[in-house]
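With one protein chain held back, the other chains of the complex are shown just where they sit.
The block that comes next holds chain A.
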Amino acid sequence: MGDNPRERWFALAATVLVTVPLAACGGQDGGGPPTINFYNPPVENMQTVIDECNAAANGRYEIVYRVLPRGADDQRVQMVRRLAAQDESMDVLGLDVTWTQEFAGAEWIREWTGADAAEVRNGTLPGPLESATYEDKLYAAPNNTNVQLLWYRTDLVPNPPRTWDEMITQAQQLKADGRPHQVITMGAQYEGLVVLYNTLVASAGGNILSEDGRTAVLDDGAVRALDVLQRFATAGVTSPSFTNALEDPARLEFQGGNGAFQLNWPYVYPAMQEAAPDLARNVRWARYPGVDANTPSRVTIGGTNLAVSAYSRYPEESFEAARCLRNAEHQQYAAINDGVPPTIESVYDAPEMAEAYPMKDVILAELQDASVRPLSPAYQNISTVMSATLSPPGDIDPERTAEQLRKQIQDALESKGVLP
């Protein structure tokens, strides 16, 4: 560097300009406990749980809640972009159950091993656990889960149907009697339709993918599920907006009073009590209908899993933080305050749960043999082509539609799938 004083000043200024902002990026390097950045969708009472975990950490780390956007697509795109760029500032990630395989396949999240994994496996329901597993290894800790139930009106339906055929017959009978008869559920071209179809496939004992997730099979059970879906859509028992209905419009439609049945998530129950108390008095819940009379339904689970980023600088602390965030005590707190069903079986026995979840026994029964959506890193693509092919459900031709699905899903698995 020059002896010229002006040059020296310039060099000094340049050094300051370059290094100061960089130092600001470093964050925690100036001492204090490591910051564990927890990226999670917005949850109303999350901060309370985080505060408790921070207190329990006793200064070893500090969890900071980084709230992701509200929309699931936006959440995923933000995380994906940053992980693809190997962003070190993400530690614990709140993933939708359907993204876990994708993130594991891309090597963006760490495997859970040893004592951490043992603690997660201990007492966690099998369905949620399966959703957190990729190639027989555990990649996430199930944080919460969810299943749909059958809601029916006791003033119209004395005994809840156990199968789809029974439900269709009951609805047709009500229609013939000129009474409210509709079966209301989500049939728009989106993830909800895929969930409906996946439940039908699992309930019929079928498979969409092979065991290893590498081949599209769509066996006899999957074809039967297509047949049930097509018959349901054309039986004259759906609401006129069935092919356009998402969760909330479906709930509102049922509250409107034309429905005898509703297949939807548990959140409809408190909402109904608030918005339509007269109707709510007559509404009960039952297990989601099956395909065969003697085989109970296997309902598709939703929910979120906690994973640790592969680029986190504090993996050990991150695993510990994730374990704390989803332990039994905090799952119970989240269930009661945020309405998300727990993944740890013992939590359902807590006395406080009875008030928050009067339908907890049915939820638990469904969760014990729940089904998961196709486990593949390519799930996003599979889901997109499935919802497009299944829509509208009335146009399904079981054998031919199965063949189309088989081809398109196989393409997606081989990275040849084109998203619309």
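Points worth noting:
Note that a residue touches a chain if its C-beta (ideal position, glycine included) is under 8 Å from a C-beta of that chain, and two chains touch if they have at least 3 such contacts; residues count from 1.
Here, contacts and distances are computed from a predicted model.
One chain of this complex is left out of the view, and of "Tryptophan synthase alpha chain", "[NiFe] hydrogenase diaphorase moiety small subunit", "Multiple sugar transport system permease protein" or "Helix-turn-helix transcriptional regulator", the protein name its UniProt record gives is "Multiple sugar transport system permease protein". Only one residue in the set A:148, A:239 or A:381 touches the chain that does not appear here, and it is A:381.
In the full complex, chain A touches the omitted chain through residues 73, 76-77, 80-81, 84, 102, 105-107, 244, 377-378, 380-381, 411, 414-420.
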